[in-house]
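This is the structure I want to talk about, given as structure tokens.
Only a single protein chain was left out; the remaining protein chains are all shown in position.
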Amino acid sequence: MKLTAQEIESLIGEGVPMAGLIGFQVVNVTAEHTVTRIPFNDNWIRPGGTISGPVIMALADASMYAIILAALGKAEMAVTSNININFLRRPDPADLYGKATLLRLGKRLAFCEVNLFTGSDRELVAHATGSYALPGKGFGAEME
Amino acid sequence: MKLTAQEIESLIGEGVPMAGLIGFQVVNVTAEHTVTRIPFNDNWIRPGGTISGPVIMALADASMYAIILAALGKAEMAVTSNININFLRRPDPADLYGKATLLRLGKRLAFCEVNLFTGSDRELVAHATGSYALPGKGFGAEME
Amino acid sequence: MKLTAQEIESLIGEGVPMAGLIGFQVVNVTAEHTVTRIPFNDNWIRPGGTISGPVIMALADASMYAIILAALGKAEMAVTSNININFLRRPDPADLYGKATLLRLGKRLAFCEVNLFTGSDRELVAHATGSYALPGKGFGAEME
Partner (left out) sequence: MKLTAQEIESLIGEGVPMAGLIGFQVVNVTAEHTVTRIPFNDNWIRPGGTISGPVIMALADASMYAIILAALGKAEMAVTSNININFLRRPDPADLYGKATLLRLGKRLAFCEVNLFTGSDRELVAHATGSYALPGKGFGAEME
């Protein structure tokens, strides 16, 4: 990995204010995956007593960004191109984890998968896939 | 519509704290679509000077919820089943709008589309589709 | 447009044999959209008397390819990067149409939307979005 968990957490916390706001943490970084976490907070509860969708989506996106930073180093200009999330179960009111893997690291696009689960039982609460456009010679072409 | 713009805004603001946090507003509700807005706020800027992905995703999700509430009335227990977002352009630092339409209102699932754009030029910055599981006799089966 | 409906139909029919196999036709090409069609054929019926999912997906993909060819000319090497389809209603046993629009034509990616409906009632049976990686200086980087 080109960056430590702490370095990735700082980069994302500074770069994406909402991540900092919801307490985004990088728990572990290996060559195969990153594990990220949002500590439980009553503020994110929606009707029915469950963590609201936008918090789960924010963790999914930040988890993808974390594994791309781990693989590429300080690639701050990488931007999300597509994200798709299936919501599988109501999450318990507990810490929420995202375990991200790289499906494919290309020159122009990185494809990721994230399993999202709570610390209380490890059952999947959501599953996300997505792609990031990577900076490069041609960078900026797509998102300017 | 079964609810006014103001009633929908209040329901979502109370029910989904992150929506309140980012200043989510319901601008207009008609039989065909709802228009929602997040006022510009420096807090949501990410590297490159653009609105961060999680804010766009939160508006997309809240816009879908708004049009379902408009169509069904107080269906607080409807839950997102799937959401897919394509990020098309870097948004200007300006108010962000979401215009939602119902693709299909079934008995168990509602499918929605949201066009996301900034007030400064009306060009699409993102496009989302998704489905909500609707409450009903069998409700709870899926997400419990 | 850089190509006529007939030229696009021929390119896709030759280039993607399955499109030819299912009788893919390009009905109309304008600056705003392309309309494509698969004539009804008993072979595509699945249990329940409805057109099978793979046929709908094939038409969605070919419709996106058609509008990219219309915009860019003979870009045979453009390849699908992502496709997302929501199936909304059981299609009638009738001709299936795809109306494609370009959401965003970038330098490296083109984003498209396709409304799919049958000739019998024009109600949406499915809705697709997706992205194509476009050929260019860096082409081949992603999909090699």
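We call the chains A, B and C, going by the order they appear; numbering starts again at 1 in every chain.
In this text, a residue touches a chain if its C-beta (ideal position, glycine included) is under 8 Å from a C-beta of that chain, and two chains touch if they have at least 3 such contacts.
Everything numeric here is computed off the predicted structure, so don't read it as measured data.
Of the options C:1, C:16, C:72 or C:124, the residue whose C-beta touches the omitted chain is C:16. Contact with the omitted chain, checked across A:36, A:63, A:80 or A:129, is made by A:129.
Among A:2, A:74 or A:104, only A:104 touches the chain left out of the display. In the full complex, chain C touches the omitted chain through residues 15-19, 21-22, 43-48, 50, 52-55, 57-58, 61-62, 76-77, 79-87, 89-90, 143-144. Take chain A: the residues that touch the chain left off the picture are 82, 84, 86, 88-89, 103-104, 111, 113, 124, 127, 129, 131. Taking the complete complex into account, residues 81-82, 84, 106-109, 131, 133, 136-138, 141-143 of chain B touch the chain not shown.
Going forward, only the chains that are shown with their structure count from here on.
Which two chains touch most often is answered by the contact tally, and the pair is A-B.
Measuring from the averaged C-alpha position of chain A to that of chain C gives a distance of 32 Å.
Touching two or more other chains at once are residues 82, 84, 106, 131 of chain C.
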